[in-house]
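Note that this complex is displayed minus one protein chain, with the remaining chains in position.
Up next is subunit A:
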Amino acid sequence: MSAGLQVRGLQKSFGGIIVADDINVDLAPGARVALIGPNGAGKTTFSSLITGKLTPNAGEITLDGQDIRPLGEADRVKAGIAKTFQITTLFRDLTVRDNLRLAAQERDGRARAWFKRADSWAEVEREIDAQLAAFRLEALGDKRVSDLAYGQQRLVEMAMTLMLKPRVLILDEPAAGVPSSDSHLITDAIERLPDDLAVLIIEHDMKLVFRVARSIIVLVNGRILTQGAPNEIAADERVRDLYLGARHHD
């Protein structure tokens, strides 16, 4: 039994189309793994299989040695697997603090309390302060999410997800839609994530991937083409042809 998330022989097909084919992935605590591959390679499908949105046809998924396949989406979050969405998904009409509060109260299992004010748990409020400070969002706590810039919303989503105290964090294209002038905010935030957290980054932005990932998995047609350290991947002819080809040939 090993710590972290283990995926063994994961298989998924829609009708005759195989979208995940014998995928094996290990995410130990502290891992920074990037999942790259051309459009339609099955990256988001893979993430959905982990979070429980999709059910695999075969294969094993364990978290700290415990089989999580019987768990539904919400229960997998409780078990410690959290994600941010490809398109930022937040409570837009609520304040930044309320967004973080919602995550904390689900984590602590007191979301059905109806008599005390939601902001009256002093310890959680301090936690929110600390989390906002970690993402340099202190000044925006009482603003509505819909009033923030997209890059800031991205950070709020990461901050909110961290409030869940996950052990595995899946970032689905964290830099997508963020103007390049703000993308360093995202990279910085990813670099400052807790050391013991296992992070899986699904990303198109190669600059970001090579900066934050310590290991890269290349997915093509639902199958792992290769897997290794960033310099190995960058040197791999097949990957260059397939993925970086266009840029390297001209």
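Going forward, a contact is a pair of C-beta atoms (placed from the backbone, for glycine too) under 8 Å apart; a residue touches a chain by one contact, two chains touch by 3 or more; residues count from 1.
In this text, contacts and distances are computed from a predicted model.
Peer 1: Which name from "Branched-chain amino acid ABC transporter permease", "RNA polymerase sigma factor", "NADH-quinone oxidoreductase subunit J" or "Spore germination protein KC" does UniProt give the chain that's left off?
Peer 2: "Branched-chain amino acid ABC transporter permease"
Peer 1: Of A:113, A:130, A:149 or A:235, which residue touches the hidden chain?
Peer 2: Touches the omitted chain: A:113.
Peer 1: Taking the full complex into account, find the residue in A:24, A:105 or A:187 that is in contact with the omitted chain.
Peer 2: Touches the omitted chain: A:105.
Peer 1: Give the residue, chosen from A:17, A:74 or A:235, that touches the chain omitted from the document.
Peer 2: Checking each option in A:17, A:74 or A:235, the one touching the absent chain turns out to be A:74.
Peer 1: Looking beyond the chains shown, say which of A:134, A:164 or A:206 touches the absent one.
Peer 2: A:164
Peer 1: Which of these touches the unseen chain: A:94, A:176 or A:206?
Peer 2: Candidates A:94, A:176 or A:206; residue touching the omitted chain: A:94.
Peer 1: Determine and list the subunit A residues touching the chain excluded from the picture.
Peer 2: Considering the whole complex, subunit A reaches the absent chain at 51, 73-75, 77-78, 82-83, 85, 89-94, 98, 101-103, 105-107, 110-118, 160-161, 164.
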